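A short write-up of the structure that comes next.
Here the complex is missing a single protein chain, while all its other protein chains stay put.
Labels for the chains are A, B and C, by order of writing; each one numbers its residues from 1.
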Amino acid sequence: MTTVDAQTGINKVGLSRADYKGLPSTLCQGCGHNAISNQIIAAMYELDVIPEKIVKFSGIGCSSKSPAYFLNRSFSFNGLHGRMPSMALGTLFADMTLKGIGVSGDGDTASIGLGQFKHLIRRNLPMVYIVENNGVYGLTKGQFSATAEKGLTLKHEGTNLFLPVDICLEALASNATFVARSFAGDPKQVKELIKAAISHRGVAVLDIISPCVTFNNKDDTIHSYVFGKEHEVRLHDLIFTPARDMLTIEDFAEGDTRDVELYDGSMITLHKLGTDYDPRDRQAAFKVLEEARVKRELLTGLIYVNPDEPSIFDLYKFPEKPFNRMTEQEIRPPSETIRMVNEWMFSA
Amino acid sequence: MTTVDAQTGINKVGLSRADYKGLPSTLCQGCGHNAISNQIIAAMYELDVIPEKIVKFSGIGCSSKSPAYFLNRSFSFNGLHGRMPSMALGTLFADMTLKGIGVSGDGDTASIGLGQFKHLIRRNLPMVYIVENNGVYGLTKGQFSATAEKGLTLKHEGTNLFLPVDICLEALASNATFVARSFAGDPKQVKELIKAAISHRGVAVLDIISPCVTFNNKDDTIHSYVFGKEHEVRLHDLIFTPARDMLTIEDFAEGDTRDVELYDGSMITLHKLGTDYDPRDRQAAFKVLEEARVKRELLTGLIYVNPDEPSIFDLYKFPEKPFNRMTEQEIRPPSETIRMVNEWMFSA
Amino acid sequence: MSQHQPDMISTSTPERQPVVNDFSITFCTVNGSGSATSNLTVLRAIFKMGIPVSGKNIFPSNIQGLPTWYSIRVNKDGFTARVEKDDIIVAMNPATFIQDLDYVVPGGMVLYSDDIKLTPTRSDLTYYPMPVKQLIRSIDITPQLRDFVSNMIYVGVLAWLIGIDMEAIRAALEYHFKGRAKPVETNLAAIRVAYDWAAANLQENHTYRLQPMKATEGMILSDGNTAAALGAIYGGVQFVAWYPITPGSSLPEALIEYLPELRMNKETGEQNYMIVQAEDEIAAIGMLVGAGWGGLRAMTATAGPGLSLMTEYLGLAYFAEVPLVVWDVQRVGPSTGLPTRTAQGDLTGVYFMGHGDTNFIQLFPGNMNECFEFGWKAFDIAERLQMPVVVLSDLDLGMNQWMGQPFEYPDRPMDRGKVLWEGDLDLFEAKTGKKWGRYLDVDGDGIPYRTLPGNLNPRSAYFTRGTGHDEYARYSEDPEVWERNILRLAKKIQTAKSYMPGPVIQRMEQAQAGIIAVGSTDAAVQEARLKLADRGIKTDYMRIRGWPFTQEVDEFVRTHERIYVVEINRDGQLRQILMINYPEQASHFRKVARVNGLPLSARWIIDEILSQEEK
Partner (left out) sequence: MSQHQPDMISTSTPERQPVVNDFSITFCTVNGSGSATSNLTVLRAIFKMGIPVSGKNIFPSNIQGLPTWYSIRVNKDGFTARVEKDDIIVAMNPATFIQDLDYVVPGGMVLYSDDIKLTPTRSDLTYYPMPVKQLIRSIDITPQLRDFVSNMIYVGVLAWLIGIDMEAIRAALEYHFKGRAKPVETNLAAIRVAYDWAAANLQENHTYRLQPMKATEGMILSDGNTAAALGAIYGGVQFVAWYPITPGSSLPEALIEYLPELRMNKETGEQNYMIVQAEDEIAAIGMLVGAGWGGLRAMTATAGPGLSLMTEYLGLAYFAEVPLVVWDVQRVGPSTGLPTRTAQGDLTGVYFMGHGDTNFIQLFPGNMNECFEFGWKAFDIAERLQMPVVVLSDLDLGMNQWMGQPFEYPDRPMDRGKVLWEGDLDLFEAKTGKKWGRYLDVDGDGIPYRTLPGNLNPRSAYFTRGTGHDEYARYSEDPEVWERNILRLAKKIQTAKSYMPGPVIQRMEQAQAGIIAVGSTDAAVQEARLKLADRGIKTDYMRIRGWPFTQEVDEFVRTHERIYVVEINRDGQLRQILMINYPEQASHFRKVARVNGLPLSARWIIDEILSQEEK
């Protein structure tokens, strides 16, 4: 359901797929992160996003390098390990019409970055926050991250004895308003979720299992391709329809689907698979996560969404003009005021 | 149910209550933190704890000062803001026969310290971790902490627009093995919970609402005395019985109580109040927390316990002798070995 | 009722001339008791009388119940530095009563609450027990307010004893209570009761007297943090992220107070700034890096521990060339140190902050007016150089009240530095004949041009990182590229010199030595110089206001063989920085440094210099 001209490959904003690309990836061949970059490219292209309206953020890690490999025409800041959220917040206030896409790793988010991650969610900053979760530190050559499965053995590190951090559960506990899990080996779902995420009012957390083929891809480990392929359980099949396409929305048999309307009028259509899961039910979300953990399933899909919760931008009244385009006249109080200020200072 | 000699006031290890005291408090009169210090003193005295077997830790804040006001005969380290957990971990490895009591504040734990707090829990270090939760930064004079209620207005800071961090929910999400909430205005419960906590195998998190009478004690705010008194809902009444006293355990009407046996054989007896709450059920714990939040109740009691999960000390094999008493002979490999080591180095 | 403890000391006050407008009073109280209002009222009333005055609060790191001292120095010549002895003490705290007496000059006066039943240890002082409880009972107030208002008793007694003008007191109270009549009247009533009691019961003692002057006419009274916040508002601050810490907090709290007044559209309620209380200092500085990169004027205020936490992010800001402003309101370190006491101990720490080769631009405001001025100027410098700027204030300057000239509106337009918007990219290429590159130094000053997120020109975007990059912001590990870039960053420091505020230099004829200082020690140094001159030691004085040092600094250093570097730290940090910058003159610098939590006194500086001069 895209608006791309089939002949020219040009989308509604006049751009071709190439306009959404990045530099050639320097990640390992087969790395899950590359698959995700490709879906970001596809999603933005199909959604007719103007690349200049996106700002990319990342921490440090193989995953955090990946913003270099998509959306060359967007500004990007590859910051510090674990501290991307704060940086993103500052930048997005510079121009509140921009949308942020943050890419992080499991080490970056769940080890060093857990505090910032959770405080970002608490502030509900409108941005997409992708965790490319491989259970391992790729860039420093294969140490355990905090999402590594208990019992995992790695070459130089021995065996991990601790329970993993569950990114989705953490997000939920912090009152996240959009929480999804996906799998780099399930590109279609990744793409639809990214589309939905970018249309969400606040922070959208995507925990995407993204195998590290070099350091953590043994078939029986939960972050591997083979495990994912074998154990993925989709909560639903999901299709995103942007607000402007609402007329063309496909028809599904009544009762088969569940719709979630996002704040901007766009729609996520969920095709039931098995039970009728309502992603607006926070308690249910806690429950399915716990159950999946016990069953050692890779549960994917939109786990929780609250489309209406105000974002941090909604909590204040701001002018329409981006802050970073304000002139001296707008931000320096006029000279008359200095007299008044001096009077405030108990002037004698 | 204590073993203190009623006449002399001397407990089983030959100490009087005074031996458990600290310096006079320099906190404000009426501060909830003082009430908690008193219950720590009482619990340790009644449990016949040898004060030298306790090490106290804290971060920075009014709350974090309080270790100075109890257990003068225990070592104590008042460290850095938000970073007490790491320090405690290092120290407790120095002598694994010691038990740690950490005192933190809501700013210390939920704002700056969220990451360390959660990683401490993940490691299940055997210690009591008390959050003296007043929703505010006391020591820096009344700014919002991350547990401040949404809508709270403070003198210099305006109104808090963000949802609070729920310490108990965070602990649960991190797979904590002992999670309780209490109220400084409910000293008996505080004391019993502290007793149980100190007997727990791993980390025991106590989130104690502890009003700041100077900066956040308006009657209608959730961290105030009045609110607590009016809205406290106990999950159960609870009594702790140390292992050695098991013979003297009181008899309760069958069906009225639920017992939880801790790893060391001691027992927590829960008297039902209303529903029969099972603190070993993690899903139930998520649920009651969520319900209490919605109802704006101050839910107190033992929210979750898993008495059997191994602590970090149980995951390795350590000698019995404390590390910090090991001699040179024990920790420096013998001189013969150097030859072998050099051979490992491709010696030519 | 007499002003002496009847049974212990001689009643004969030594005959002497009244001391007019030149003495010091310390109020010894416990914190959390509401004494701050009384003390400030005295300070402001004296200021209102036209007499130069300064006040310093020596307070504990807790909230309630520990000893606190508030010292007011009245000085007709305008000396505002701390003095080591008091002429008058108002001793309200039994816990410190006996020690407090030690700090009174012989012949000094002691006002105290008559429920302190201790026996004074000194017979050379005049004692004035005050029946605080009794007097307060005679006033019609609610019991809750009683404790607070009781502090007004000593204001009244003091007013009578040294001659504080009642109208000036009223003005001070009206200011304090923002004109609300009720508290003004209640407090005034207490003061009057005490005043009348004093008039009726105490013997006149003209040892210390206030006499109205006109020396403060047109001046204002402010703490440095408020001044800095206001300056920043005139600097167009757009983004503030902070984490509470003493003595930094009151700066962002002043922003919270004044930004809505000065920068919110009264009609629409729209604000063109954002203030975030971050979860810690790493997050605060991270937000600034994001905002500064995004093109906002971004600032924070912090103190030692917070600054240390910012180390990693500040390194990124330096290297990725992100403008932002950090106010470090210094307190005593290392570590948590003495959180409520003043120092100048972060100079070398900031200079060399972080791993790798960094240098941070530093500004050193020396008084409340410079706090205001650097409040806006820091942004100009940061944006011009695309670098973080650290402003080193301190607790004494930041949290105490200082007299000063009225704040001056910025004397120049904002310098937003080299920013290219959509259309500018073509102009850039036309003008330079080069494709724009984020790190391309076309002007030869080390400073490249930057674009900002939101720029819709498809050629404007670039990739920012903390790793090696070439002129076009492309990732690079090439040795030459690295070296070229890092040397360009060093060149920016050279360029910076022409944007830095120069030193303030005061000379004496035939000066035999120099003095260098920064920041809040100015008052003490000024006083010391005059008194040293009286003792025959003439000095030239340079107060440095920033690093990198300007040419005037070079010149001063070169032309003085013996330079005393006065500062509040253990290791002589400013001296160390000077030695590094002037190796040829490194042996010129002499250390006059100490740190004990208190502002330096002129007395100590004089003694130090005298003893070194003798060598």
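By our rule, contacts are C-beta pairs under 8 Å (C-beta built on N, C-alpha and C of every residue); 3 or more make two chains touch, one makes a residue touch a chain.
Here the structure is a predicted model, which is why all the values come from computation and not from measurement.
S.K.: Which is it among C:32, C:231, C:244 or C:304 that touches the chain not included here?
M.R.: C:304
S.K.: For the chain that's not shown, point to the residue among C:268, C:335, C:494 or C:551 touching it.
M.R.: In the full complex, the listed residue that touches the missing chain is C:335.
S.K.: Check each of B:79, B:142, B:164 or B:242 against the chain that is not shown and name the one that touches it.
M.R.: B:79
S.K.: Pick out which of C:115, C:147, C:357 or C:555 touches the chain that's been left out of the picture.
M.R.: Within the whole complex, the residue contacting the unshown chain is C:357.
S.K.: Contact with the hidden chain only, please: which subunit A residues?
M.R.: 26-29, 60, 62, 65, 80-82, 111-112, 114, 137-141, 143-144, 146, 156-158, 214
S.K.: Could you pull out which residues of subunit B are in touch with the chain that's been left out?
M.R.: 50-52, 55, 57, 67-68, 72-80, 83, 85-95, 97-98, 115-116, 119, 123, 316-319, 322-326, 328, 330-333, 335, 337-338, 341-342, 345-348
S.K.: Please give every residue of subunit C in contact with the chain that is not shown.
M.R.: Those residues of subunit C that touch the unshown chain are 60-61, 303-305, 307-309, 311-312, 315-316, 318-320, 328, 330, 332-341, 343, 345-346, 348-349, 351-359, 465-468, 477, 479-480, 482-483, 486-487, 490, 569-571, 573, 576, 579-580, 583-584, 586-587, 589, 594-598.
Everything below uses one rule, namely that only the chains that are shown with their structure count from here on.
S.K.: How big is the gap, in whole Å, between where the Cα atoms of subunit B centre and where those of subunit C centre?
M.R.: 40
S.K.: I'd like the Å distance between the centres of subunit A and subunit B, where a centre is the mean of that chain's Cα atoms.
M.R.: 35
S.K.: Measure off the straight-line distance from the CA centroid of subunit A to the CA centroid of subunit C, and report it in whole Å.
M.R.: 44
S.K.: Find every residue in subunit B that makes contact with two or more other chains and list them.
M.R.: In subunit B, the residues touching two or more other chains are 111-112, 114, 146.
S.K.: I need the residues of subunit C touching at least two other chains; which ones are they?
M.R.: 279-280
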